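Up next, chain A:
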Amino acid sequence: MSMNREWTPNIVAFCCNWCSYAGADLAGSGRMNYPANVKIIRIPCSCRLNPMFILRAFQRGADGVILCGCHPGDCHYSTGNYYARRRMTVLFSLLDYMGIERGRTRVEWVSAAEGAKFAATMNDFVKTVTELGENKKLGDLRCKK
Partner candidate 1 sequence: MSLTNQVTAADILRISGVDASRCMQCGKCSGACPNYDEMDIPPHRFAIMVRQGRITELMESQAIYRCLSCFACSQRCPRNVEPAKLIEAVRLTVIRQKGQNHMKADSIPEKLDEKLPQQAIVSAMRKYSK
Partner candidate 2 sequence: MMKKLPLEQLPAFLKGISETKTLVAPVEKGGQVNFDLWTEDSTLRLDVLKTVKSAKGAFFPQVEDIVHFQMQGKNIDIHPAEVLTEDFVLFGVRACDARSFELLDRVFLSDPTDPFYAARRAHGTVVTLACNRPEETCFCTNFGIDGADPAGDLSAWMTEDTLYFQANTEKGAALVAGLADCDDGEITETQNSIREILNKLPLSNLNLTGFEGDHLKERFDDPRWEELSRGCLGCGTCTFVCPTCQCYDVKDFDSGNGIRRFRCWDSCMFSDFTLMAHGTNRPTQKERFRQRFMHKLVYFPSNNDGIYSCVGCGRCLEKCPQSNHIVNVIKTLGVKEDA
């Protein structure tokens, strides 16, 4: 990345394979715009998201982490997103408790048909994280360039 460019946040989006990753594809097929600093990692189900991955992303320099999965009730594996929902609720609350801004973490349910929602969600999330600024609290100094 060039040095003189204005700071933009680095966003890691974990998307479940069946709904949200397809929703992201649909956003692409519909030529909807969202910022290039959103990078998607495909996981089989939202319940595959280990809190360690989120912390890892923050360590390595992510400024925001978002999890997208099938709407509750629509999980390909029938119950995965219900577990993900509880896990993330508890984790986000704990991170908040430790002083990490709530806006840096998010869960959204995006179906395979919701390309527009995916793009809108990413735009909104990038905006929120941009307003929060750089992630200094949960970064690892050794990973800074």
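Assume a residue touches a chain if its C-beta (ideal position, glycine included) is under 8 Å from a C-beta of that chain, and two chains touch if they have at least 3 such contacts; residues count from 1.
On how the list was made: all candidates are chains of the complex that A comes from, given by their letters.
As the structure is a computational prediction, the values presented were derived from the model and not from experiment.
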* Structure fact -> Complex contact for chain A, selected from 1 or 2, goes to option 2
* Structure fact -> So, in the complex, the side of chain A touching candidate 2 is made of residues 60, 140, 142-143, 145
